[in-house]
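Removed: one protein chain of the complex. Kept in place: all other protein chains.
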Amino acid sequence: GGGESGGVKTGPGVTKDTITVSALTDLTGPYAALGKGVTQAQKLYFDQLNAAGGVCGRKVELLVRDHGYDVQKAVAAYSEIAPRSAALPQVIGSPITNALRSRLESDKLLTIPQAWAHTLLGSRYIQLTGTTYDIDMVNAVAFLVKEKGLKAGDRIGHIHLEGDYGQSALAGSRFAAEKSGLKLVEQQVKATDADMTAQAAAFRKAGVKAILVSVSPKQAASLAGVTAAMGLKVPFAASNSAFAQQLLATPVAPVLEREYYVMTAATPFSADVPGVKKLAGDYQKAFPGQPLDSSVFSGYTTAAIVGEALKKACAAKDLTREGIVTAHRSAKAFDIGLGGAPQDYSQWTRPASRAGYIVKPDKAALGGTRVHQEPAESDLAKSYNPPAG
Amino acid sequence: MTALAELLVNGLASGAVYALVALGFVIVHRSTEVINFAHPSLLLAGGYLVAVLHDDIGFWPALGAGVAGAAALGALVEFVVLRRLRSGSHGTLSIVTIGVDIVLTVEIARRIGAEVLPLGDPWGDRVVQVGGVTIAQARIAALGVAVAAITVFLLAFKYTSWGVAMRAAAEDRATAALMGVRLGRVSAGAWAVAGALAALAALFLCVFPTPGLDRATSFAALKALPAAVIGGVDSTTGALAGGLLIGVTEALAVGYQDEAALLRGGFADIAPYLLMIVVLLIRPTGLFGTRELARA
Amino acid sequence: MSPPALRVRDLTAAYGPVPALRGITLEVPAGGVAAVLGGNGAGKSTLLRALSGVLPFHGGAVTGGEITAGGTSLRGLRPDRIVAAGVVHVPEGRHVFARMTVAENLRAGSLGARDRRRAAEARDRVHALFPILAERSRQPAGLLSGGEQQMLAIGRALMAGPDLLLLDEPSLGLAPLVTARIAGTITEINRYGTAVLLIEQNAALALRLADHAYVLETGAVALHGTADELAASDEVRRRYLGVATSGEDEEDLGPGPAVRPLARWAG
Amino acid sequence: MAAAIGAIGLNLLTGVAGQLSMGHAFFLAVGAYTYVWLAAEPERAAGHTLHGLGWPPPLAAAVAVAAAGIAGGLFSPIAGRLRGASLGIATLALVFLGQHVLFRAEAVTGGVNGRAVPPMEILGLRLADSPEPPVVLGVPFGGLEMLWFPGAALLALAAWFARGVVYGRPGRALTTIRDHEIAAGAMGVPVARYRAGVFVVSSVYAGLAGVLLALVFQRAVPEYFGLALALDYLAMIVIGGLGSVGGAAAGAVFVSLLPQLLTRYGDAIPFVAQPGEEGLSPSEAARVLYGAAFVAVLLYLPRGLRGLLPRCAAPASRARAVRAGDAGDPPR
Partner (left out) sequence: MSGEVPRLEVRDVTVRFAGVTALDGVGFTVEPGSLHAVIGPNGAGKSTCFNVLSGLCRPASGSVRLGGTELVGLPPHRIAALGVARTFQNIALSPHLTAAGNLMLARHRLTRAGFLACGLRLPSARREERRHAARVREIAEFTGVAAHLATPAGLLPYGVRKRLELARALCLEPAVLLLDEPVAGMNGGERREMARTIQRVRAGLGVSVLLVEHDMDLVARLADEVTVLDFGRRIAGGTPEEIQRHPDVVRAYLGTEAPA
């Protein structure tokens, strides 16, 4: 349905005094850590937004549903919440986003997945933030060639998870390796694998000069530990999902601090950006003792994207779903003062940005990482066009 | 050649850990004929205890506490849940353990949260080099512990009253009761042992080469299921053999995935299961399982 | 005088709503042998299950009455406590642990023994009684022949060194020679002070071994007396000893009660 | 509902014939994906081409069910040879292998992301959510709701069929195979053939359930057809009561509905912390309750939910197998 109140056109999820937005998150499954950080940060954002008067005289309410990373559960949860929602600032899991894709499109819901597989591109209603995994890996190879002296003919390892995350990263690394004349040594692992000894041995056997890492943080730590113990001293360049602050409490911390580089679009909390510093302070006040990591950043920015879209839609007097999406898509250089490169949301077949930070793990830094290189778009990344899904 | 040797050795080493986990399944199955789906949660509990205690009381006492705690938890599960199910069939009991596992896992996972908890073990990331082959010390310890634990249980099952009582109770509860076997105690004992073994297995699952305990650690327990089966679910020796076999298979499949196209694309993950089917086709009760006895 | 080895008063028991024992009263004197006779379904096995506390395993329960053995009350005790009190039950139908070896089965029998040191001695005695068990000691019990399993079941019970032995059809499936040997064993352990409550379909044998006998019918004691009295009763002779009474032809078993003859099936 | 059909099939296998199967998820997947593949039009999604034959949905569904049966038949050399727990574990391998194949066969399954399920169309009636659902009695009556009717009819049919099997000649043969394999052989039952046969029948049920599930979820994702699903089905039949057709259906409802209800009303569970606070979150509480319900049902209803249905008490209904058996109570 739809309606008109106070001169503002409204759609599902918008009533006289509230706007409901929903999160399909994972609080009990494998990505519970991510889900918790993102959800709390989003709560923080919407609380702040409401404290500042809300949007269009309405409070914005965040409805949270846990799917435990189970696609079928997520689909069921979606059916329940979709009719009541104006937008989805959080959907965890690319399989889940993919599964919901056609329904999101027919429901015209602005959706921001917490997943960065390039295969999610190509829908007007789905907004990926920052760089995609493939872009990250392209930038990573460029970085390794430039700074770590990899030459044409060298071998480079890529350990990746099965599934969208790994496949997307692999698309990038394959492209970049071919362009740079490197020989890619691929190792695929499963989410449940914990011990990377065999993979490390295979890399050593192949004589790789560097390793790209697109696995879970824990698997990454295992790999780093084993390679170090084997005496294979090579640099690692990792996807943003292959590092977590918690790893710095484990014995592999020194190895990580030495030769581990993480490609991410998220501004590290230790960066000298006022907006980020304020966010760090607010978050720690609201959720004392909770880890401050990229999930918080990602949650907050994605909530902000929706918040800004709502504000713009309100200004355009159109709070229907289509109105919200149109408002969102009008942003060509989105920047809310949280660092990083400006993002282009006006087109949906390409990533919002091709420039990401390169950060290094650092125990002493707030959030566990410090900036190694400011966001920059490598030439290789410029020439890369992800095949849209 | 070293490459092959290295793969084999590393396969054996990670196989030792599978063997320890598998042994937990086997013990409960052998003494109660229940497939213990709650094993992963016991594992998580044991590992968690060690992880939170080692800072304060040191590693070895923490390990002791973890083993004792997981044993107590196992016994508690038996006492609170399974004992009340006297009349239940083995199948029902197995399903109940799924429920138990869900409850325990949620609670422990909640406590672990997003952390990766190191267990503070003495081996650290030290490795041993033998003729160009690198093996983690922790893995050598795991192999030692697995072999020792399996020997102990093999002997205990065969030669102690406890073992005899256990097997009698597993086979025929009513008749075992007529022999004066204290059924409650026997099955609580089996669960306690399973818990203790789970804690040990957790230790080796979470030390180098893995960075520590996190909520996903329990998934690794699933890998041990084919190990238990290949060896024969009622055989302790089988648990060792099955574990080692799986470790080696996996290591080889990973190591040679570049050479053989067949092995690519995550083949290593299913290799254990293929191996399992082949074994079951040849020997339906597993390599070391006792054949189903049947005579009219 | 020492208390009786077993005293049962007004024992009632039921499987769910179905009563199986209705007020059984009986006694086994210290060091004595009592026999229980009765047709199929009379409740003999149920009686023994009630005494040894395993009725719940069969979906039944004791609903009333008293059981005392050598002065201790057994009612409501767990089976292992009853074994600890010296009462050992050889269940009907063997129930050997099929997957365990013969030796391990015997070992299981001594689990409840109060004096485990004498287990070796007891085993030697069992082996002497049934040499086949020594021969087959490493074989899984499930592969033994029916009679061999029965020997094992009896031997297993003897391992516990009981004060009171409850035997449910010990001669089931045993060759005449072995039956005779078991009869000898019962007399012998009895001589060393073990009391025996014997359920036996071979009524002639039972009455020869027992001092007292009880006849059960539909869960109640229908007749009781000394073994000699019962052996002389017509009723017992006809129904339980299977002796043909006058009017029946020994040779072809006579016509019996009228039953429609079975013809070959045409379909 | 779809789950109920699958559970009935599994109960025939495990409850009646004593053949433990942990691989039911595999046959569900075969049914679901065969249907999707046959009925879907070729499309491009998430970076690769998805094949499809574009058959009429009812035909595709029928063939999918048959395909699951054939898959069961292919497995029958193993199913006929193994029994009990060994079979269970062998079928477990089937789940893992199956999932592996599903993940790899992207052209058919859509890989990790799964693929959309073409809606069922019967006589031109589209059973799927449409933008403008007809409203009946104030309830938007989407195609999904309409799926209820054929679904319920199929379930009734499946249950009726299963009861016929259980209480008929094959059921007796299977029960005896479970209880005493040797005796069954000696009484003239070809044991291996029956084992294989019941495996096929149960696969057919699973295939049907798979098709329905796919239609209900509107998307088939390989991840779903994993170990957890297989265990769920086992739980269904145990909770429902082994060997009972009605019980299996009840168990299926319990297992598939409870988590959804708990998640939905998770916020209303008392003593639960809000997101962000320490303590049990609603979704965790829902999980815990789910696990506890499992345990509680089996603790207090040792014969499963079937124990709640006096009509279906085992001896009574079994006795109906032979009407000649109404001879009254035996004298006790």
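So that you can tell them apart, the chains are marked A, B, C and D in the order they are listed, and the count of residues begins at 1 in each.
The criterion applied here is as follows: contacts are C-beta pairs under 8 Å (C-beta built on N, C-alpha and C of every residue); 3 or more make two chains touch, one makes a residue touch a chain.
Small disclaimer: the values here were computed from a predicted structure and weren't measured.
A.B. asks: With the full complex in mind, choose from C:7, C:94 or C:107 the residue touching the hidden chain.
C.D. replies: Within the whole complex, the residue contacting the unshown chain is C:94.
A.B. asks: Just name the one of D:56, D:77 or D:164 that touches the chain not displayed here.
C.D. replies: Hidden-chain contact among the options goes to D:164.
A.B. asks: Counting contacts across the full complex, list the positions on subunit C that touch the omitted chain.
C.D. replies: Interface with the chain not displayed, on the subunit C side: 15, 37-42, 45, 92-94, 132, 139, 143-151, 169, 172-180, 201, 203-204, 238-244, 251-254, 256, 259-265, 267.
A.B. asks: By the contact criterion defined above, which parts of subunit D meet the unshown chain? Give residue numbers in ascending order.
C.D. replies: Against the left-out chain, subunit D lists 160-162, 164-165, 167-173, 175-176, 178-180, 182-191, 197-198, 201, 243, 314-315, 318-319, 321-331.
Here, only the chains that are shown with their structure count from here on.
A.B. asks: In whole angstrom, what separates the CA-based centres of subunit A and subunit C?
C.D. replies: Comparing mean C-alpha positions, subunit C is 75 Å from subunit A.
A.B. asks: Taking the mean of the C-alpha atoms as each chain's centre, how many Å separate subunit B from subunit D?
C.D. replies: Going by mean C-alpha positions, subunit B sits 30 Å from subunit D.
A.B. asks: Out of subunit D, which residues touch more than one other chain, so two or more?
C.D. replies: Within subunit D, residues 103, 281, 284, 287 contact more than one other chain.
A.B. asks: Given the complex with subunit D, which residues does subunit B contribute to the contact?
C.D. replies: Those residues of subunit B that touch subunit D are 35, 37, 81, 84-85, 87-89, 91-92, 95-96, 98-103, 106-107, 110, 222, 225-226, 229, 233, 265-266, 269-270, 273-274, 276-277, 280-281, 284-286, 292, 294, 296.
A.B. asks: State the interface residues of subunit A toward subunit D in the complex, per the touch definition above.
C.D. replies: 27-28, 36, 39-40, 43, 64-66, 68, 70-73, 75-77, 80, 94-95, 98-99, 102-103, 106, 118-120, 162-164, 167, 171, 286-287, 387, 389
A.B. asks: Okay, in this complex, where on subunit C does subunit B touch?
C.D. replies: 52-54, 56-59, 78-80, 83-84, 88-89, 91, 95, 97-100, 104, 107-109, 111-113, 116, 140, 142-143, 156, 160
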